[in-house]
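With one protein chain removed, the remaining protein chains of the complex are shown where they sit.
Then we have chain A:
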Amino acid sequence: MPELIAKTALLGKKPVTFAGTTLAEGDAGPVASIALFPGQDKAAAKALKPLAFPAPNSFTESEAARLVWTGRDQAFLIGAEPPALGGIAAVTDQSGGWATLTLTGPMAVEALMRLVPLDLRATFAVGQAARAPLGHMQSILFRTAPDSFTLMVFRSMARTAWHEIEVALRSLAARAALA
């Protein structure tokens, strides 16, 4: 049997840093959409332990995995294989379907706010997540630390997303250099 090698969307793309803020590709590992069947909240909570099913616009995490809210009664399990959820939720493998980008540094908020129409300064705390447009792309955005965000876009949009964020970073760095 041939040995297949899973490649990330931007394999080989080196991280870029402008004004201390780094854009890099992340490797999400396995990603599964977990869409709860009606009335299965309690059963899901039990099956997903130690992770709690996230409230809208948030994510929960354990050592190995994250569970990120992505829609009504739906979350993405990232970084671990899903447990058995027969009769509780519809589980769909999304691995490889999404590109993951991380943005870390003092200009992360400003750069993202050029592309995402959300106020990421005050109201978007660590532990929060959002389905929001990045330019014209659908994305999943979550804040993992005060100066660190993870973004997920459809795999086919990976290079566009990278380009958009890099341009935003470049222009912010240029402004900072002039000031």
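Throughout what follows, contacts are C-beta pairs under 8 Å (C-beta built on N, C-alpha and C of every residue); 3 or more make two chains touch, one makes a residue touch a chain; residues count from 1.
One rule holds in what follows: contacts and distances are computed from a predicted model.
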Per UniProt record, name of the chain withheld from view ["Glutathione ABC transporter permease GsiC", "Sarcosine oxidase subunit delta", "Phosphoribosylformylglycinamidine synthase subunit PurS" or "2-oxoglutarate ferredoxin oxidoreductase subunit beta"]: "Sarcosine oxidase subunit delta"
Absent-chain contact - pick from A:Thr17, A:Asn57 or A:Thr102: A:Asn57
Touching residue (missing chain; options A:Ala132, A:Leu151 or A:Ala168): A:Ala132
Contact set of chain A toward the excluded chain (per top definition): 56-57, 70-72, 117, 130-133, 136-138
